[in-house]
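What you see is the complex with one protein chain gone and the rest in place.
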Amino acid sequence: MHTVHTHDFAILVKLWVVFCTMSCVFLAGDAHFTWTITIMSFFYIVVQCKWKDLLGFVLFYSLTSLLLILIRRYGFRMLIFSEFHVLVFWLMTSIFIVSWDLITSPPGSVSAFLSRIRAPAGVILGVLVIFRFFPTMKAEFRGLLESMHNRGLMSVRQILLHPVAIIEYILMPMLMRCLQMADQLSVSAISRGIEAPGVRSSYYATGMRLRDYACIATYIAFVSAFLIIGGFR
Amino acid sequence: MIELRDVSFVYNGGGECIRNIDLRIEDHECVVIMGCSGNGKTTLTRLINGLAPSYYPGKLTGETIINGKPANKMLQWERAQHIGSVFQDPKSQFFSSELRGEIAFACENYGMNTGIVRVRTDAAIHDMKLTHLIETPIDRLSNGEKQKTAIASVNVLKPEVYVFDEPSANLDNEATEHLAQIIKQLKAQGHTLIIAEHRLHYLTDIADRFLYLENGRLTKSFTKEDLLALPEAIRLKMGIRSPQKIDWPELPRAEVANDKIFSLKLENITYSLKKKDILNSVSVAACPGHIVAITGKNGIGKTTLAKIMCGLLKESSGKVFIMGNQVGVKHRWKYAWYSANDTNTQFFTESIVKELLLLSVSTGAIKKHARNVLKEFSLYEYKDRHPFTLSGGEKQRLSIACGLLSNRDIMILDEPTSGLDGRNMQIVSNALKYAAAQGKTIFVITHDVELIAKACDYYLNL
Partner (left out) sequence: MENRSKWSVKDVVTTVLLSLMLIVVQFVINMFGMVNNFVSMVLSVGITCLICAPIYFLLVRRVRKRFVSLVYMTLLGLVFLVMGNWYLLPYFMVVGVICEIILWKNGSYDNAKRITVAWTVYSALYIGVNVIPLWVFWDTFENFAASSGMNPEYVQSYISYYSNTGWLIFIFIFTTACGLIGSLIASKMMSRHFEKAGML
C-alpha cells in the first residue's frame, strides 16, 4: 500500500525543515540535545500522517538509543558495525527522517516546485529521471538475477571461484540497459516536446496552505530556542 | 497532409535505410506500413515524426512536406505538436510514477497554463477510459493499460497525426482488441494514423491502405480486399503475418497417462501471494519431444507457473516431478531452461560464441554441437558479434540456442514471438521443432495463434 501524500507539506517547507534540522545537529553546543530535534521530526511526520514511515523511524531510533545506553551503562561492545557508527546514526536520525520525507515526495510536486522557481527544463528532466531510476532499475536488476540463476551463474561455487567474472556479468548488462533506457527516455521526452522553449509548467499547483506557514514558523521558533538554550558549538 | 518526395535516409552508423520513397498521406487517412524487420518500417516512422535525422543522425535527401510546410524548417518540438508518436514498449518511456503526471508531461513541456494542463489531461484520461486507474501506480498497470496511457499522453497535445511503431508488440489478444477500438476511435475523430505493424488482423477493418517495405523501398500497396485476397504462398514469401484472425487450433490438453514416461509433471500446483491465489491446483505433464502452449489471459499466472517450473519461485503447495523424481525448488534450474519475455538482460558475454559456450567445457564435441546449432538457427554468420547488437528475433533464437547447449531437458519460453514478423516467427517455430526433435520438452507461453498453429502439439490453458 503506497503512502498517501494529501497531508504533505509543500516542497519549500520540506527544504526549510531539512536546513533547520541540519543546522541544529551541526551547530549544537552539546550533541546530546539533538534528541529534541529528533522528537520534533517525529511530530513533523505525524502531522503528515505517514504512519508507515513513522513506525520505521521510531524503531530505528529506539534501537540506536537502546544500543547507546547499553554501551554507556553496561559496557556493551559491538562485534559488527562499531560504537562510532551507532553514535553517528543516533545523532543524525533527525536528518535521515526529514531527508527521507523530502526525497519520497511525489515527483509531481517536486517538478511543480522546480517549475515554479523557473528551473531549466534540463534540470527538471534530470530530477524526473532520478525518480524513475529506482523502480525501473529494480525491475531490470531482478530480471538480470533471474537470468543469472537460469544460466547457473548464481551457484555458490561459481561465485567463489570467479568473483571478478560475476561482477562483469552483473555490471555489463546493467550498463547496457542504462544506455538503452537513456535512449528510450530521451526519445519519449523529445517526441513530447521537452525541447520547447520557455518555462515548464505543472499539473499540480504549488500553493502554500496555512499549515505550511505554521510549520515554517514552528521550526524558526524551535531552532532559535534550541541554539539559544543549548548553545553553539 | 504528409508528403515524402524521393526521400532517402542512411543512418550514420549504417544499418537499415530508406531508399527513394515517394509517399503521400492524406488527412484522416489510416495507413499501415508492413514489412520484415530490418527493412525500414521504423526508419520510415522516424522520418515522418522527425526523429530521423534530428535524434538519429544520418544522411537525408529528398523533401518532406507536412501540411504544406517543408519539414526541415520545423524544429522537433514544433513538429511534435502536429505529429504524436506512440512507441513499442511503453514502460521504458514513462517519466512519472503515476497516471496524471505521465499524461500531463507533454503539456507541461510546452509551458501551458496549469488550468489548461488539467483540463486536457483529465479529458485525455476520460477519453481513453483510464479514470478508474488514476490512483494506481504506473508500474502496476497491465501492458494494455500502459499502452493506453502512452496514447493518452500524446493525445493531450491534440496532434493531427499519430505515428505508431508496433503498438501491439507486447499486448495479448484481448488488449489488442482494445487497441483496435482506440484506433477506430481516433480515426473517427478525424486523425491521420500511420501504423508500422506486424500483426495485421486487428487493423484490416480500420486501415485504408497497407504499404509494403522491402529493403527500404515501398514496393507494394494494398487495399484491405487486396490483402485478404493475397495467396498464402506469396504472403509467406513476403514474410508478413496473416491479415485474418486465425482460429485457435484444436490441440489436446497436456496431460500424461500414468504409465508413460514424462519429463515434467506438475501435480496440483498452487501459488498464493499475500492471501491471493494466483495459481489454483494446476496440473500438467509432458513427454520429451512435446511442445506445449501455455495460454491464458494477461495476469492469470502463466509466467508464475513458468518460474515455478524452473525453480525461480517456490510453489505454495503441490509437487513437481522431473523424469519421474520429485525435484525441490533449489535444483530445478539444472533441468529446466527459462527464457524470459524480456531478452535485454539475458546475455552476459561479448560474442555469440562465448554466450553459447558460457559455463561449458570447450571440448571439440561441444564446439561442433554449437556450430551446428548456430547454422540451424541462421546465426552462424553473426558468431562473433556482440549479443546486444542482435535484433529481437535473433535474440530469441540465440536464447533457444543457448538452451539447447545447456543440456537441460526442459525448455520454457516466455512469449518468444511477441513483436516478430512472419519470417522470424517461422524461424523460431522451426527452432522449437528442432529442439523438440532433439528430445527436449518445450513449454511456450504465448498468445501468438500463428505460432501455436505451426509449432505446438499440446496446450495448457490457465
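Per-chain residue numbering starts at 1, and chain names A and B are given in the order in which the chains are listed.
To be clear about the criterion, a residue touches a chain if its C-beta (ideal position, glycine included) is under 8 Å from a C-beta of that chain, and two chains touch if they have at least 3 such contacts.
Since we're looking at a predicted model, the values are computed, not measured.
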Next item on the list: With touch as defined up top, name the shown chains that contact the chain not shown.
Entry: A, B
Next item on the list: Based on the whole complex, identify which of A:144, A:185 or A:216 touches the chain you can't see.
Entry: A:185
Next item on the list: Pick out which of A:46, A:66, A:171 or A:229 touches the chain that's been left out of the picture.
Entry: A:171
Next item on the list: Provide the residue numbers of chain B that touch the chain removed from this figure.
Entry: 13, 55, 350, 386, 388-389
Next item on the list: Over the whole complex, note the residues of chain A touching the chain we left out.
Entry: 18, 22, 25-26, 31, 68, 71-73, 75, 77, 80-85, 87-88, 91-92, 95-96, 99, 102-103, 122, 125-126, 129-130, 133, 137, 167-168, 171-172, 174-176, 178-179, 181-183, 185-186, 189-190, 194-195
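Throughout what follows, only the chains that are shown with their structure count from here on.
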Next item on the list: Give, as an integer number of Å, the spacing between the C-alpha centres of chain B and chain A.
Entry: 36
Next item on the list: Provide the residue numbers of chain A that touch chain B in the complex, in ascending order.
Entry: 2, 106-108, 111, 115, 121, 128-129, 131-132, 135-136, 139-140, 143-144, 146-153, 158, 168-169, 172-174, 176-177, 180-181, 184-205
Checklist line | Contact set on chain B toward chain A in their complex | finding: 49, 51, 54-55, 75-77, 80-81, 84-85, 87, 89, 91-98, 100-101, 104-114, 117-118, 121, 137, 139, 153-154, 157, 307, 310-312, 333-334, 337-340, 342, 344-348, 358-359, 388, 402, 406
